[in-house]
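One chain of protein is taken out of this complex; the other chains stay put.
Letters are used for the chains, namely A, B and C, taken in the order the chains are written, and counting of residues starts over at 1 for each.
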Amino acid sequence: MSLIQVATKLDYKLESPTSFIFSLMPALNPHQIIQQENLILNPYLPYETFNTDNCGGRSLRLTVQSEFFSIDYAATLALQVNTADPYTLPETPYLQLPPEVLPYLNPSRYCESDRLGRFAYKTFANFPSSYARVAAVVDWVYQHIEYLPGTTNASSGACEVLLQRAGVCRDFAHLSISLCRSLGIPARYVSAYAPGLEPPSDFHGVFEAYLGGHWYCFDATRMAPLSSLVRISTARDAADASFATIIGKASLTNMQVSASNLSSQETVSAGLVISMS
Amino acid sequence: MSLIQVATKLDYKLESPTSFIFSLMPALNPHQIIQQENLILNPYLPYETFNTDNCGGRSLRLTVQSEFFSIDYAATLALQVNTADPYTLPETPYLQLPPEVLPYLNPSRYCESDRLGRFAYKTFANFPSSYARVAAVVDWVYQHIEYLPGTTNASSGACEVLLQRAGVCRDFAHLSISLCRSLGIPARYVSAYAPGLEPPSDFHGVFEAYLGGHWYCFDATRMAPLSSLVRISTARDAADASFATIIGKASLTNMQVSASNLSSQETVSAGLVISMS
Amino acid sequence: MSLIQVATKLDYKLESPTSFIFSLMPALNPHQIIQQENLILNPYLPYETFNTDNCGGRSLRLTVQSEFFSIDYAATLALQVNTADPYTLPETPYLQLPPEVLPYLNPSRYCESDRLGRFAYKTFANFPSSYARVAAVVDWVYQHIEYLPGTTNASSGACEVLLQRAGVCRDFAHLSISLCRSLGIPARYVSAYAPGLEPPSDFHGVFEAYLGGHWYCFDATRMAPLSSLVRISTARDAADASFATIIGKASLTNMQVSASNLSSQETVSAGLVISMS
Partner (left out) sequence: MSLIQVATKLDYKLESPTSFIFSLMPALNPHQIIQQENLILNPYLPYETFNTDNCGGRSLRLTVQSEFFSIDYAATLALQVNTADPYTLPETPYLQLPPEVLPYLNPSRYCESDRLGRFAYKTFANFPSSYARVAAVVDWVYQHIEYLPGTTNASSGACEVLLQRAGVCRDFAHLSISLCRSLGIPARYVSAYAPGLEPPSDFHGVFEAYLGGHWYCFDATRMAPLSSLVRISTARDAADASFATIIGKASLTNMQVSASNLSSQETVSAGLVISMS
């Protein structure tokens, strides 16, 4: 078990009354036990919270009339991941995939798996249909895609990333997800706090593949230890996992995101695969 | 209330054992009361059914080992749509949209609403934020897009349709959905049986927009009366609403889809807007 | 006749020996009589010049070994455009187009006219096949595309501009060119100095259409008077008209481009169409 501290502060300048949905609080589920949570809105305003997915994701919605607005959130939580020996994990035969998992085989906005079938098959068909095939996808993405901010933008999907051979964490996740789906392996996007993220950034984007009856976590950027990731949203792809959705005219003037692992030692042995749900 | 008869027969030739998911049975919900339903599989095989959406959509999953396989489905159902006077229907303010409706504002595989914001705003901003704005979108799509089979393919999304100015029913739906989402109006895809479809085709694709607290049905192709549509699947877009998903090697050798309205008269007055859910 | 002064200064920092091709000198042709021309290279290096097109375009090529390099060019030239009464200008029938003009009907990297045929025909078919049709294209682009730096990038072509409804001068030109070609009107790209450019920018991009046996100049941005434009390059599209091509590793650290009309008065009556070649 790890003790993790996370915090986000966002400052906005508004040109008109604006509605916001923020998705920056850790998901509530048995793996992430909140011990302390602090939310400061300035100005203070009534807000609504609601669940956004089946993994405990939650959002906060409110409307702001003032010229300036800031949200300042912090939490401490106990993280308890499940682990498995990866070499025991088979792909789940199609007929045994639970119906609720099936949509994660379909293409989505940023994961055009329908266009990558031939490439995926040519490149990964020879790997055993198990954990090893997902690991091969992750290795391939890590080795062939350069982490290079500025090469992609908000409308770039996996196909563009594969052509450009560069992107940021969400692009690495989208390409990995697309390749898994092309191979018949359900895969989904997770936005997260990532203690130890190197180089430091704000929110992190990783992905989960469905193997042996559970969702396991992968990160083709290899920029942060998986065992201390804190799940925020779980989604088809980043189109459903924005940290802030803005309806109106507001610009972000300041953004601070931090995450740190308060536990003195890494609690998960290397070589195990992590399940956060 | 209308009495509708629908039927589908699909014949496949298999090169290898193949798993199928069929989504061709009418959804089960209070608007569509099945009176009689017949399913013939040849060869007969055990199968599983499961729900696929919140509107009663259901799928049938099975694995076939033989060289030939056919599925022959027929049903008679009583259709009872809700209607409303369209001019009473406002857009729902963002803050009042139920959380489960919010994902239908996000872009999806074939509905890249994130790329069409400026076009949608320039073209439709001057219409009142209500039913009239959705009607303007539908009119625009009807007038500017040509119904022309062969111009798009399985990977074409709304952006391509808008550029090409041509497509088939699913393309008309995808473009309409994208424009609605760009304008802040939740919209989703419905695959359906369409009695009276002219020119005759197989399954039909239409869309629903969320107005005044309900989902209302629209069809920018104007190829079939909305009041006798039979809902099959309800989804983000066609990526989640295939009538047949095939895992293996099988080719469709014959396809027959039919739908007819057994009621002697149109039961919904022109000018009313239809809600199927 | 106008007297125009143009100047460009570019400073580079090099990480490795780098070859450059600069295309920033006014084209040499009977319409643009150079009166004085000044070129300072720092450090001074041998260079080669060569013609790049049939309109007098010229480039300068050299290799730099040092860490810093700057090119400082200035010229004064007498500009003598031809004019015509636009309403006398017909489209040239296809069979009478000179062979050397035919390539300007084909699609090119940033002008995917092959994809815009249906849109172009639907939108502009009703205009008379003459100057009026090109004018309609230019009006349409001016009215529907927003001048908004940052919305497009170096890989954006006309299709993307049409979808996004925004871009910069080269995007306005590419879309106009594409629509003309789709309509059977030869069109090409011109990079230019533009005295009076408002808002001030660096080089300008406009286009020419072939009408009545000559190339006439158009600018869908309406940001500068056409009668004082100084032609630099003439090309299929911006892919062939970069002001600087860099083979190696060099970054532009400073860029100054200026152009001014030294003549006291506008010498071309409004309403006439301009031919620079």
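Definition applied: a residue touches a chain if its C-beta (ideal position, glycine included) is under 8 Å from a C-beta of that chain, and two chains touch if they have at least 3 such contacts.
These numbers were taken from a predicted model, which means no experiment stands behind them.
Considering the complete complex, the chain that is not shown touches A, C.
On the side of subunit C, touch with the chain left out of the figure occurs at residues 19, 21, 50-52, 59, 61-63, 94-95, 99, 102-103, 106-109, 111-112, 114-115, 154-155, 184, 236, 239-240, 247. Residue positions on subunit A in contact with the hidden chain: 115-116, 118-119, 122, 144, 146, 159, 162-166, in rising order.
One rule holds in what follows: only the chains that are shown with their structure count from here on.
By the count of C-beta pairs in contact, the leading chain pair is A-B.
Per-chain Cα centroids separate subunit A from subunit B by 30 Å. Inter-chain spacing, taken between the CA centroids of subunit A and subunit C, is 45 Å. Along subunit B, residues 115 each make contact with two or more other chains.
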